[in-house]
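A single protein chain has been removed from this complex, and every other one stays in its place.
Each chain gets a letter, A and B, in the order it is written, and its residues are counted from 1.
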Amino acid sequence: MGCIQSFRQCCDRPKNTNVRISLPAVCFVWQIAMIILFGIFIRYNEESDTHWIEHKTSNNISSNIENDFYFRYPSFQDVHVMIFVGFGFLMTFLKRYSFGAVGFNFLIAGFGLQWALLMQGWFHSLDPMDGKIKIGVESMINADFCVASCLIAYGAVLGKVSPVQLMVMTLFGVTLYAVEEYIILSLIHARDAGGSMVIHTFGAYYGLSISWMLYRPNLDQSKHRIGSVYHSDVFAMIGTLFLWMFWPSFNSAISDHGDGQHRAAINTYLSLAATVLTSIAISSLSQKTGKLDMVHIQNATLAGGVAVGTAAEFMLMPYGSLIVGFCCGIISTLGYIYITPFMEKYLKIHDTCGIHNLHAMPGVIGGIVGAITAAAASKDVYGTEGLANTFDFMGKWKDMMPTQQGGHQAAGLCVALCFGIGGGIIVGCILRLPIWGDAPDNSCFDDDIYWELPEDEENNPPTVEYNNHMRNKF
Amino acid sequence: MGCIQSFRQCCDRPKNTNVRISLPAVCFVWQIAMIILFGIFIRYNEESDTHWIEHKTSNNISSNIENDFYFRYPSFQDVHVMIFVGFGFLMTFLKRYSFGAVGFNFLIAGFGLQWALLMQGWFHSLDPMDGKIKIGVESMINADFCVASCLIAYGAVLGKVSPVQLMVMTLFGVTLYAVEEYIILSLIHARDAGGSMVIHTFGAYYGLSISWMLYRPNLDQSKHRIGSVYHSDVFAMIGTLFLWMFWPSFNSAISDHGDGQHRAAINTYLSLAATVLTSIAISSLSQKTGKLDMVHIQNATLAGGVAVGTAAEFMLMPYGSLIVGFCCGIISTLGYIYITPFMEKYLKIHDTCGIHNLHAMPGVIGGIVGAITAAAASKDVYGTEGLANTFDFMGKWKDMMPTQQGGHQAAGLCVALCFGIGGGIIVGCILRLPIWGDAPDNSCFDDDIYWELPEDEENNPPTVEYNNHMRNKF
Partner (left out) sequence: MGCIQSFRQCCDRPKNTNVRISLPAVCFVWQIAMIILFGIFIRYNEESDTHWIEHKTSNNISSNIENDFYFRYPSFQDVHVMIFVGFGFLMTFLKRYSFGAVGFNFLIAGFGLQWALLMQGWFHSLDPMDGKIKIGVESMINADFCVASCLIAYGAVLGKVSPVQLMVMTLFGVTLYAVEEYIILSLIHARDAGGSMVIHTFGAYYGLSISWMLYRPNLDQSKHRIGSVYHSDVFAMIGTLFLWMFWPSFNSAISDHGDGQHRAAINTYLSLAATVLTSIAISSLSQKTGKLDMVHIQNATLAGGVAVGTAAEFMLMPYGSLIVGFCCGIISTLGYIYITPFMEKYLKIHDTCGIHNLHAMPGVIGGIVGAITAAAASKDVYGTEGLANTFDFMGKWKDMMPTQQGGHQAAGLCVALCFGIGGGIIVGCILRLPIWGDAPDNSCFDDDIYWELPEDEENNPPTVEYNNHMRNKF
């Protein structure tokens, strides 16, 4: 810890927030690298290539509707909305950081999805015949999933980092994600349709660890900007609702054709409904006069979607989904009330959006629920074919038992935790270097640092005098 | 009437808006009840169960794409957006009630859909073999439909009731809906793909009757808050547009596979387009200088979707859809100009969102259009198979004639009206009890009663003094 402290001090030089060289340089160089790597590695797969017409004949596929595009594209678009509008607008709640929320979300998702196609391609869909990565609609969904983990991490550091830091964070985040996903899904053979472990647990602990490494002891200089105004809370509800509504698509997007997708959507739909009621109940209980807190409605209502991710395609049963949602609404809301302040005060982890309550805890719960549900699976409930199908007990895994699978699920959760925390600490160290253009402690959560703001008196007082004047009032 | 008046006086005790016990209690107890009932009754149907793989083989289904999920899931997601973003944001137009609009909409939809799955399941999809309700994607759509009727009713009482009252209203609303739906669709054998009768007529009269029972003679104490500000009107347009755009999915979501869904989408698309033009025309005509009124654009433009609901899957013909939309745009806009003030002044029905113009009148028109279109159906136009298919003249109804069907449609409309008005009066009586925590007459339409508001000078001035003080600064 002493070592970390001294490293911290070494990094605490005066801040220069001018990103005019670094941001364009990073964008251009990395984008050109993407073009070169895509030129070398990435091609269409057999379902998106013009040879599909021949592939159809040779594989006895009777109709174009059998193209995977028609199974997954509607879900892909829902996931896409979650990534860009859902995560983007969810973070607009801060009174003076809406541009940064939605704009930087846009930037890192735009870069992240390209890098994810490459990283995931190398691990999952490299064609051994020609050494190329073959992409289709499922690759796009997986790339969006991978980006989601980085956007979750962004939630922890919202308002406290520069766009260059976010790009670096995304570069490493996507890389780590692809490795841990490969280990969890392919090597350990855990199942994780909705990514409770792979996306949420990893992403949240990655972000929290970075936030811990970037801890700012003097952040209360920007305290007056950590809060919402009336309309920014309504904007944030756009994000909340699109995440909430499309979460069934998220959890079912890459599950098995047919009953797998169908069941994952139903389970998620039910779990989320239960979460709404318990979040609102705890929110009301927590205030003297029973008033509701928008922060809970915006965030805790989503916890059920996270927690049902791993088990969504299993036979969790409708009441099982409701129980998961019921518990997570309570835990997540209590997290906002008790754990977030505790973490900031005692653990030196400042978590702007409360991702610990929305993604970390529900993600871990989701992993555990998945392990238990898998271990409890039986041929009575699933049917012989159904069991093999749902858990993919085929090839080298064909003799696997459900109880074993439960163990593998638990192992997967541990891997996600390790990658999240370990990766976050390392990347956090890199991000402490005083070269990234992040804001000083008294200018956090302020769009004025990285954005040309319109000159409206309310949000952007035209003169410094006026501005200082106003400041004294708060 | 005298009896009602004295009941009213008996209920008019001083108000206590503290819902810290009642709201959490209702949420927890009802959610636990849902879990228990789901545990006893609800299971996956054969298309969302792991036994689908065996079901496929035994029913000669060649491909997973034949799973109902792929026919209906994109429509389900559109309907889902209408319920949560559409209805939620449509009601954000009030200057100080946006949190309540979108937040309570979220709460009652989250509860309502669970209760709807049970209620509708008992009436429609109870498996006689094992006494279980089997759910799939169509059940989720139907649950969302059922919730829609309660959200319509919420529009009439927006800003005047407590969240606990809304939960009670939803509990009874869903129950009544399931019964009237069973009578109309199963017993009477009326067709109602888009729910003009079942959803809109019922929901609107249910809400209006409740609003009549809850009439507040001194509501003008809150008059200054019944209005919009510039940005709240733009937020409301988000709701309007998502409702408008996805209405073709609403009306086609549960109609027949193939041509049924296709035709319902086309008819709705056309009807809504015509409504936009006539709403704007009447809105402009109604003002001295031809200026448009946002209230009309936000609401009346949707009337065509309501009115084409019942007949959407019939051979209404493209020009028929346009005529329906044309008329409803006129009637709905005139309703906002003349009928809403009339109802408030003379009938003692205060209708915050004008659901009488948007849902009640167009819903009744939709029922009538459906009856006429059904009665006019012929084998020439529909084809022999097409006629039987569209009107479901099968089983015990196989000898039914289109003219008879027209009569049944009309009977269905009457049932919806009776359930709406009768149910609303009874539930309204219950909601008058002085135990539900609703706001006093001078604090209606104010988020401050049920929400922790952010402290921004603009929207939340605690006192007039403070307000003037701030004003001097600008």
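Everything below uses one rule, namely that a contact is a pair of C-beta atoms (placed from the backbone, for glycine too) under 8 Å apart; a residue touches a chain by one contact, two chains touch by 3 or more.
All values derive from a computational prediction rather than experimental measurement.
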Which of B:Leu285, B:Leu347, B:Met401 or B:Leu433 contacts the chain that the document leaves out: B:Leu285
Residue touching the undisplayed chain, where the options are B:Ser196, B:Asn357, B:Thr390 or B:Gln409: B:Thr390
Chain A residues that touch the omitted chain in the full complex: 17-24, 27-28, 30-32, 34-36, 38-39, 42-44, 47-54, 56, 62-65, 67-70, 73-74, 77, 80-81, 84-85, 88-89, 92, 98-99, 102-103, 106-107, 110-111, 113-114, 135-137, 140, 163, 231, 235, 238, 449-456, 458-460
Residues belonging to chain B that touch the chain removed from view: 62, 65-66, 70-71, 74-75, 78, 95, 224, 227-234, 237-238, 241-242, 244-246, 248-249, 257-259, 261-263, 265-266, 269-270, 272-278, 280-282, 284-285, 287-294, 297, 301, 315, 317-319, 322-323, 326, 381-383, 385-387, 389-390, 458, 471, 474
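Heads up, the rule we're going with is that only the chains that are shown with their structure count from here on.
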Superposition rotation for chain A onto chain B, Cα-based, multiple of 5°: 120
Intercentroid distance (Cα basis), chain B paired with chain A, Å: 33
